[in-house]
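A single protein chain has been removed from this complex, and every other one stays in its place.
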Amino acid sequence: MLISNMEFMTGKKVLKHLGLVQGSSVRAKHAGKDIMAGFKNMFGGELKAYTELLHESREEATERMVQQAEAAGANAILNVRYSTSSIAAGAAEIYVYGTAVVLDNPE
Amino acid sequence: MYSNPKLPEGINTSKEHPLKEFSILLIGALALIVIVTFALGFFGSYLAGKIPYSAELKIASLYDPPDNNDSSKSEQALHAYLQQLADKIARAEHLPEAMKITVHYLDGDTVNAFATLGGNIILYRGLLEKLSTENALSMLLAHEIAHVKYRHPIKSLGRGVAAGIAIAAITGSTHSNALGETGLLTTLHYSRKMEQQSDEEAMRVLYKLYGHINGGAQLFKEFQKMREQQDLGESPALFSSHPLDQQRIDNFKRMATLNQWKTTGELTPLPDFFSIKKTEE
Partner (left out) sequence: MDQIIITLVLISLGYFFGRHAEKKHYRHIIEREELMNALPAMASRFPPVGEKFEQTLVSGNVVIANDYFKTFAAGLRNLFGGKVSSYETLLDRARREAVLRMKEEAQALQADYVFNVKYETTSISKGKNNRLPMIEVFAYGTALKKITP
């Protein structure tokens, strides 16, 4: 599955546009890490626990979007966008969406 | 060239049944609360043990002593006798100078006696009536004084406060009173270990005062008898703070053999005004 946030894949022709596909994932870090992050907030610096949380979450969301595209019969996803929103205190949602397309020669 | 095919369901949602996840989380959360409460309680009890006795006296002075104001002459005599006996036992237990034992006698049917903050010991008529010898009474007083000696009231208060704070923090309730309904008349909750420690100290003193420990076990037997009468049945050992009465009797015998204390000997009768009290009933 080719994924790009551009309109087209250079040198490849889009045969079919299959519309929106999307993946989302909501995650929370456990209370202990929340507290540690609170301490870190006082001194600044990277919040490793949260970086990791959002990274895992983004991977899962992407995986889900790919599953949808596969089910639609696509071999590439173009114009992919990520959006992040915090749903409730301590829980963040990663949302990713794009256009599923069929390319002529995906290799 | 442009179309929207039908996408399958369930890609962006979890398939697990919500109730299953919920119950796992709930059990986990309850376990966490129990562990945190116990750990903080233990910590609180440890810290409270470090509070100087003078500070404990200040805490205790916040509450009014629960004395009968209109005590009759016979009651005054009884009170003086109890105080005198308590002082004797306190000396035998080598209580520090600052620790003053104050005995409060309450005219109530409750079969109970307990030690609280500031060296205050509360005795109910209901329990005293049941004791037939001075040996048993000494055992009771020595047990309660041992609680004071080992700082059990303040430790148990510290544990309660810390556990209360833990629960308030977890549940997020804002209107909880951390100190609770603590007063001098509230029975503090002592752990089984504390009770056993006090029992052993009491037996040591009993032997020291009388040269034998005969009559000391009457206290436990009375409790056992009372519980049988009330037909409450004994709660399972795990949940009961007082070691089960039978266990305390067994422990009594075990201690006696271990230390080779004489279990027979002359019993000292109680003074006359004790019997006066009983016939009044």
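In order of appearance the chains are A and B, and numbering begins at 1 in each one.
Note that in this section contacts are C-beta pairs under 8 Å (C-beta built on N, C-alpha and C of every residue); 3 or more make two chains touch, one makes a residue touch a chain.
Since the model is a prediction, treat every value here as computed from it, not as a measurement.
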Contact partner of the left-out chain, one of B:S3, B:S54, B:Q229 or B:T264: B:S3
Hidden partner interface residues of subunit A, rising order: 7, 17, 19-20, 22, 24-31, 33-34, 53, 60, 78-81, 83, 85-91, 93, 95, 97-99
Touching residues on subunit B - with respect to the absent chain: 1-6, 9, 12-14, 16, 18-19, 21-22, 25-26, 28-29, 32, 172-173
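One rule holds in what follows: only the chains that are shown with their structure count from here on.
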Distance between the centres, which are taken as Cα means, of subunit B and subunit A, whole angstrom: 59
List of subunit A residues in touch with subunit B within their complex: 15-24, 64, 67-68, 71-73
Complex interface listing, subunit B residues touching subunit A: 1-5, 7-8, 11-12
